[in-house]
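One protein chain is absent from this view; the other protein chains keep their places.
The block that comes next holds chain A.
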């Protein structure tokens, strides 16, 4: 299969992003992700943003918030437990990040959400929160766990 240099980069970054999806509740391990993408750790973040339009950290935060949305919708777990389950170390950081991404607090989201009966991977893909103007790179970095 002949790939252009950019397509080859895309494919390698996709493998790294799939690994992030698998390990979303763990701390961001840039050296390990960079190794999957056959890049140096120092280049990984920049190339990820070139391919996916956002930093690895921001992607991971959105992924965690998406999983939190599912848990809030489908379980009765306390919000603090949900925060821990998706990889946040503090409730404050979770609440700030969730509100910045979704536009309401975790409790407000739970109160208005209803369970959905479709394959969870499909829900994950289509409910993954997109960028909001209030979710800036600065806030994103400050919310690092």
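In this text, a contact is a pair of C-beta atoms (placed from the backbone, for glycine too) under 8 Å apart; a residue touches a chain by one contact, two chains touch by 3 or more; residues count from 1.
Methods note: contacts and distances are computed from a predicted model.
> What is the protein name, per UniProt, of the chain that does not appear here: "Acyl-CoA dehydrogenase", "Cytochrome B6", "VOC family protein" or "Purine-binding chemotaxis protein CheW"?
From the listed options "Acyl-CoA dehydrogenase", "Cytochrome B6", "VOC family protein" or "Purine-binding chemotaxis protein CheW", the omitted chain resolves to "VOC family protein".
> Just to verify: which one of A:33, A:51 or A:100 makes contact with the chain not shown?
A:51
> For chain A, enumerate the residues touching the unshown chain of the complex.
1-4, 6-8, 10-11, 13-15, 17-18, 21-22, 51-52, 74-76, 115, 117, 119-121
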